[in-house]
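Heads up, the thing below is written out as structure tokens.
A protein chain is absent from this complex, but the other protein chains hold their places.
Chain IDs A and B follow the sequence of writing; residue 1 opens each chain.
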Amino acid sequence: MLFFVLRRLLLIIPILIGLTLLLFVIARLLPGDPVGLAAGPNATPELIAQLKRQFNLDQPLPIQYWTYLTGLLHGDWGMSVFTRRPVFEDILTYLPATLELVIAAFLIAVLAGIPLGLLTAVYRNGILDYLMRSVALGGIAMPRFFLGLLLQIAFAAWLDILPLSGRYPLIETPPDTVTGFYTIDALIAGDWYAFQIALAHLALPAIAMALSPLATIMRMMRAATIEVLQQDYVMTERALGLSSRLILFKYVLKNAMTSTLTVIGLYVSWLLGGTVLVETVFDWPGLGLYATQAILTQDFMPVIGVTLVIAIIYLLTMLIIDLLYGVFNPKVRYA
Amino acid sequence: MTTEVPVAHLKRNQSARLENWSRAFYRFRQSWLSMIGLALVVVLILIAAFAPFIVPHPEQVQGATNTAARFQPPSADAWFGTNALGQDMFSLVVAGSQVSLFSGLSVVVIAVVVGTAVGAVAGYFGGWIDEILMRLTDLLLTIPSLILAMAVAAALGAGVLNMIIAISLTWWPVYARLVRGEVIGKKEEQFIVAARALGANWLRILCRHILPNIVSPIVIKASLDVGFAILTVASLGFVGIGVKPPTPEWGTLLSGARSYMPGYWWTAVAPGMAIFIAVLAFNLLGDGLRDVLDPKARR
Partner (left out) sequence: MALLEIRNLNLSMKSYEGETQILHGIDLKIERGEIWGMVGETGSGKSLTGLSISQLIPTPPGRYLAGSIEFEGRDLLKTTEREMRALRGRHIGMIFQDPTTNLNPVFRVGTQLVDVALHAGNADPTVLGLGAGASRRTLRQAAREKAVEMLDKVGIPKASERIDDYPHQFSGGMRQRVLIALAMIGKPDLLIADEPTTALDVSVQAQILRLIYDLVTERSIGVLLITHNLGVVAQICSHVAVMFRGRILESGTVADVLKRPSHAYTQALLNSVPTTHTRRGELKGLGGLSPESLA
């Protein structure tokens, strides 16, 4: 099994190299003039030439690519024409915020979706089932950004129980950075008050992100559970006197997880790539906003950088999910 | 002398495939949610098609303003109220349906065509063609689709067509994978071997024999995807990429309305609900089609 993990980890490298090549080619093929935009409307040809030199844009393409590739390995991910800062630094600044949001949304979706799926399968056609199926239908169709807006109106404006936007109030100082996740850092520092504030700010954006995956996970879990409940071995477990609770939450749960894992895997890309929609609504300073700003100013390096980071996270997550398949179904293990 | 022998005739001169489809539609009718989806989709398409004739204020759709009537709440005159420029939200939203629906459907159609072509060729020929095409497909799948779509759309410039191209670019890989898998599955079946023995070339085999047999999963996925394509179009609009004002688009309308929350809620709720209902309608329709066409989903 160790071989499998190592092989997959090693495979990530050529994939990333291929990715950088593809992204580089796409970036250079597309029309656009970042230097012109950065230099401004009153730019002189000398300024433009100087900027071009500064950002290596005067070299032939293959050399640009090679410089970039070797730079990547040294932590030099290029410069952002817009922020005038190294892309690597920018990413390090914005990544924790996005990760905190994505992980929170993921946890909500999984921790609520799986049990609800189980229960609605057992109590089929009951009130809970109809309610949840309606929520599921609506949840998948609801755009994240609209939901975020509605949540803001409802909970921040009308009810005033949760903050409107941002990660932390501007007048206060966030907890000391250990992980970059305000919630975790607050816990590490033992600061309960800070934890509550960070959590309150995290709540609405996380829910806005979580509803769609929650709905799909719940539906998939329900379908899988219904199928499992019809299996012979469940009858045997009942015939041998095991309690319904034990059968459901220990045995049936594990049997039904495999299909749900697939659905979870499909949402990873959706979650990672779409944070900008929620970050915009809640002024959440994350990678999504950074990348979008770079896109709007035709700034290639940050876009490539962000895409690479997301790709790495995506590939690692897929590896974990593939391993989890083995946990839930011994027949596919890599012994 | 010959006697007349009674011969049995088919009541309806229907091919087996057509009968399959009509039976499938009968099953489809059983689910009222699916019928609602179908009805909504038809209504939406009609609205989008005849939008220029239905809107009460076509001039405002083109960009005319009416600052005297800013921020009117929903009333008998303006069903969805008016926005910051005094424009009738109902007109804007209805007009916006043209962009959203047309774009969404186009994206899926292009993705299906391109993806099927790539996947079919890769699956049928195998070997290094398959390797190269699938490596490319996998790479594209590793890139987060929204970011790629945004980047390409922004670089190509504003406009509906550019946006459709950009989103389609990120959408076709999934179809390529799907079709490749199906083609590989069908490739070794007896009737294909027979066709090859009869001298059919690869194009004929693919188009005439294999593709008609793998229509089901493609149709199912496509119908479920239209809703999400519309969502992606709106997402791009929300972020400010794609269509430029005054062309109304649900995402851009929603984005513009953000500054006026929560007081003038109708400026956001109208386009937001439009997106929601459109996506819901196509999802219900897609679910219904899947329940009827997917042999694995028979309950």
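Observations on the model:
The working rule: a residue touches a chain if its C-beta (ideal position, glycine included) is under 8 Å from a C-beta of that chain, and two chains touch if they have at least 3 such contacts.
Just so you know, these numbers come straight off a predicted model, no measurement behind them.
Shown chains touched by the missing chain in the whole complex: A. Contact with the chain not shown here comes from a single listed residue; of A:L2, A:L73 or A:L240, that residue is A:L240. Touch with the hidden chain on the side of chain A covers residues 231-243, 246, 250-251, 254-255, 328-331.
We take it that only the chains that are shown with their structure count from here on.
In this assembly, the C-alpha centroid of chain A lies 25 Å from the C-alpha centroid of chain B. The residues of chain A lying in touch with chain B in their complex are 15, 18-19, 22-23, 26-27, 30-32, 137-138, 140-143, 145-146, 149-150, 152-153, 157-158, 226, 269, 272-274, 276-277, 280-281, 291-292, 295-296, 298, 303, 306-307, 310-311, 314-315. Across the interface of their complex, chain A is touched by residues 33, 135-136, 138-148, 150-152, 154-157, 227, 231, 234-235, 238-241, 254-255, 258, 261-262, 265, 268-269, 272, 275-277, 279-280, 283-284, 299 of chain B.
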